[in-house]
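Right after this comes chain A.
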Amino acid sequence: MSESRKYPFPVIDSDICKGCKLCIAACPKKVLVISEKLNSKGFHFSEYVGEGCIGCGNCFYTCPEPSAVTVYLKDYVPEEVS
Partner candidate 1 sequence: MPRMLMKGNYAAVYGAILAGCEAYYGYPITPASEIAESASALFPKFGRTFLQAESEVAAINMVYGASGCGQRVMTGSSGPGISLKQEGISYCAGSALPCVIVDIMRGGPGLGNIGPEQSDYNQVVKGGGHGNYRNIVLAPNSAQEMCDLTMLAFELADKYRNPVFVLTDGVIGQMMEAVDLPEPVTRFPDKSDWAVKGTAESRHLINSIYLDHDDLERWNRELEKKYETIQKNEVLVEEYMMDDAEIVTIGYGSSSRVLRSAVDTARENGIKLGLFRPITLFPFPVDEIAQLPDKGIKGILTVEMSTGQLVDDVNLALKGKMISDLYSRLGGNVPSATEILAKISELYGV
Partner candidate 2 sequence: METFLLPRRSSRRSPSFTGCNMEKKTVLRKPKGFINVYKHKPGAEKDRTHYCPGCGHGILHKLIAEALEDFDLVEKTIIISPVGCSVFAYYYFHTGNLQVAHGRAPAVASAVSRANPDSVVISYQGDGDLAAIGGNNINQAANRGENMAVFFVNNAIYGMTGGQMAPTTLEGQKTTTTPYGRNVKTDGYPIQVCELINTFTAPVYIARTSLQDMVNIRKTRIAVRKAIMNAKDKKGFSLVEVLSMCPSGWKKDSLQSQQWIKERMVPRFPLGVLRDISEEAETIERPVPVMDPEEVKKIFGYGDFKASTIQKNTEANIKKISLRVSGFGGQGIMSTGIVLANVGMEYGYNVSWLPSYGPEMRGGTANCSVKIQEDTIGASEVTEPNMIIAMNQPSLEKFEKIMIPGGALMYNSTLIDIEPTRNDVDIYNVPITGMADELGDTRVQSMVSVGAFAAITGLFDPKEIVTLIPSLFAGKPDKVLKMNEEAVLKGYNYVTENFSV
């Protein structure tokens, strides 16, 4: 991920995503879209359009895959990641 990105934002693991679209429906700002591309498992995965995330966490909580969605919230300090 780029250091210059503005928090909050989601990161979706395109390879883990099964393309169920629950996150897209749950996003209040409609900043998630389904990709035209297919991942290695043959799913059209979910993508962040790049801006507009308000850090509500809906995509994280509605996603059934434990590691498909990570949301870095407003107060996130990158040093926390080791």
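Things to note:
The criterion applied here is as follows: a contact is a pair of C-beta atoms (placed from the backbone, for glycine too) under 8 Å apart; a residue touches a chain by one contact, two chains touch by 3 or more; residues count from 1.
Picked so that all candidates are chains of the complex that A comes from, given by their letters.
Because the structure is a prediction, the values reported are computed rather than measured.
Chain A shares a touch in this complex with candidate 2, selected from 1 or 2.
Those residues of chain A lying in contact with candidate 2 across their complex are 16, 18-22, 25-26, 43, 57-58, 60-77, 80.
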